[in-house]
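All protein chains but one are shown at their positions in the complex.
Each chain gets a letter, A, B, C, D and E, in the order it is written, and its residues are counted from 1.
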């Protein structure tokens, strides 16, 4: 029995609350159970220097965690003077994932920055961030379309993410913190609405995993992402 | 007429939502109109090195702002590698204000860190932070009392804060962002529930202010703080 | 009896030595008793990026303290890699105070940077800095006028600063270090030569202060600033 | 035809030169074609603070690149004051990979730091680093065994890594720089000598990849890792 | 003719003002013409970690320059977040020079930090710093002897420093800024009172120098240091 009494292939309760920040062009409070992430998409009429004059835009992401999102208080990164390796890894992942479904040429010479700030953490903050970021990005692009800055929303597909793990030899979908800390293997999958893979990050925390175990996690991830994409569709409908 | 159609001595709608973070010993989402601050109080069984072995505790505060709390996106402080002068000024102010009403001897050799993170900014983030921090601190101390860590809540008084300003020669209470940016003078008052002053910070942004103008702002501040303290009392009742 | 045997409304011996640095456009060694601050005003034909092309200039300040200005040696800020919160607070205060009396339009598109470096500290370094900075700024502007860079000195008024405190319930003017460290309340007042307030910073270090106590400090501050402005007038006559 | 004229399932020439650094307890110059990495394993009788007193050791890794390892000169990380996100990602990956096959209890309360410094880069620096790091780690553990610090070499298995990619729809093994920069998908596999997965990192650089494409890369990776493990065995025989 | 109308073997006017800082155990304002350096020696009952428990003390130095010591204002090092290479070079040189004449065993397990802060710069700030530092160090050690912390002053010799240069093929003693910036060669000599060399730093700024030129500079330096040591003797007599 999982600590949350879920079936092995069952997601936590997932919700999206759109438009939660009055200043942002797009925003979303995404919840995967007790993991809550506030996502804000900001449109800026500027580009990183290396991209100027090429006729296309850019989407990037930043990730942060409030100090008391966690069980124990986490020191602010500004106190150490630099982001941790974990933060950099996650924000690069979110950015790459979003760019996989945006048509940057049709965005024009602009940058959208997607800020994912974890208000409360209970495992899966990066997968919740990516899944909610798609909503905030979509709403930012809608905002631009409503102002005739772009003729159509330049999104090629949905993007959503979920984690899977092996615990006591059993593959499980969407680990919470209690499971995450005892998993032998932890895999994050970022996939499109049409079933393509954008990112796979699998790590054997304790014991190496087998090909069969990996295939079982892939199957769970497909199921989870299908559910998340359905929820995204309902949210922006 | 003020942009918000309030009377010159009228506060914005103020609310406190307690217990919003499941991991924190005390927490509060405080709203002064469209200014929203998430406050978390964390109890730690450790002390800054210079305070060890003196038989008393410590209360400190940190302040942050999510990048898209503001009209334009603000760069994360970790990107610059250090907090801005404004951030340091504000978090020192919050810490001093709280310590003015806590009996540190009765707290014991422990530290409470109060994190104030601005989710949305519309002027007065430091006054909202202080006012909400009192609630989170109170609830953290209640949590300790419930666990028999302390025999009673070691708070000597309420603490609350409000800003006043002079606009077109007119003293006004609780400025929002639109007023703050055009005020000739901006004063922040931190006061106790029994009417004592803990901090006064007055700045002539454009024209020096007179003694009479200052006295008018003091009177407005008294009125605002009385209201805030009443609301705090209702919130923790 | 005060440790320095002064009356409660008596300033320390104050002196200004002008032109102490051969390279600076304006400079002043200001002494408030044993507090000695070296002030240098530098004219530069450049502006911060956000101010360019607006037809007006800028005055800014930086503050530092030599490591052995203090009783115990203080670590250099460069060793920590960043200024302390206290330093940032003080240099922002000095800059705002000076700008309150400079006509930035008449200064033209130039920047004056006022460096205040504490050679020896005995309380009141920020008030001595502001008071001496007015002299160095004045002399920098005279230097410009002598070279026909400006037709007249664009200063609207004098600016001077003094601290007051409550010790054993007694309001006192111009605290030295011995008093500062035992004061219940510490207030800094920055005022113009014509009696306007530019900055008020009052802090209850131990016990909240009353309205009556605050009024008594205001009265002492007025007396101190009047004296300081008289001394400034003699110095530049 | 691949730029290097290799078959799609063909590794570059791989070599290990052991004992290249006279001071290090274990060292190895590993070459994957024109990618050259110098690996040094250092034994230290100390532990990170969070691991002390638990009766087990630690293996960690650091990664660097000489400025002119690359086509264009790369700025030294010390100049920016902090490692890039890429560097942190890679060194965390190397450390996790090595720890997957070390019995930390049998290592005792000691730390081995494995430094991987890229002398020349032509794609696959992280996979060459991991594969060579196993050799340096092995030799460091032999050095300890020879001095009776440990009764046996506490390695449970080999560890090796290889990249695969999809280029023009074709899965290929062990990409060099020319291929890496035009690949649609880039996957890194870290596997044990007995065929277990330790890390999978797959990224769709341009187009999402399918399950079938991923399976083809897994098959190539198995083949590459088998070859690398054979070469490791010969090297330490 | 030299810009200062001095003879080629003539020092600038040199003076030492002792005891200028009330808090420091030893202090000295040293002037080499228009180069003015404030030196403070601080006694601390602590040691760097690597020196603890060895029965001997340590002397170290730090060097700084006020922003407007120079013709053009120099940015504060704290703004860049780290000392420049030049600063580190100079403070290491001062520390080594002083340690060459201190008997660290007889100092006991204590550290003396000598801060050299340039108030005004006109060439030769490092040589003035070393020469003045000997005075401040001497006075700090006298202060300790007066308090019976040490039975005698543990100084084995005087230490003084001077620069020489080649300008238009002519060797000259004690360059000021105007000469320093046009010198072909610039050499700094640190010597003891009995004629031993402690440091020689010679740099060909434009043309390599010959052995004969170097010998001529050595002869000038001997003459200059003899003069400086005589002045030190008079100062502490």
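Following the convention adopted for this analysis, contacts are C-beta pairs under 8 Å (C-beta built on N, C-alpha and C of every residue); 3 or more make two chains touch, one makes a residue touch a chain.
Keep in mind that this is a model prediction, so the values were computed, not measured.
Student: With touch defined as in the header, list the contact partners of the absent chain among those displayed.
Tutor: D, E
Student: Quick one: which of E:180, E:199 or E:230 touches the chain that's been left out?
Tutor: E:199
Student: Looking at the whole complex, which of D:18, D:82 or D:156 touches the chain that is not displayed?
Tutor: D:82
Student: I need the residue numbers on chain D that touch the omitted chain, in ascending order.
Tutor: 21-24, 27, 34, 38, 40, 42, 44, 62, 64, 66-71, 73, 76-78, 81-83, 113, 115, 117, 119-120
Student: Residues of chain E in contact with the chain that isn't shown?
Tutor: Here the touching residues of chain E are 81-85, 88-89, 91-92, 96, 100, 157, 187, 191-192, 194-204, 207-211, 214, 218.
Rule of thumb we're sticking to: only the chains that are shown with their structure count from here on.
Student: Starting at chain C, how many touching-chain steps does it take at least to reach chain D?
Tutor: 3
Student: When chain B meets its copy chain C, do both sides use mostly the same residue numbers (more than half shared) or mostly different ones?
Tutor: Same: when the shared numbers are divided by all numbers used, the fraction is over half.
Student: Report the chain ID whose CA centroid sits closest to the centroid of the full protein CA set.
Tutor: Closest to the centre of all protein C-alpha atoms: chain B.
Student: I'd like the Å distance between the centres of chain D and chain E, where a centre is the mean of that chain's Cα atoms.
Tutor: 51
Student: So, what's the distance in Å between the C-alpha centres of chain E and chain C?
Tutor: Distance between chain centres: 33 Å.
Student: If you average the CA atoms of chain A and of chain E, how many Å lie between those two points?
Tutor: 59
Student: Touching two or more other chains, which residues of chain C qualify?
Tutor: 81-83
Student: Let me know each pair of chains that touch one another.
Tutor: Pairs satisfying the touch definition: A-B, A-D, B-C, C-E.
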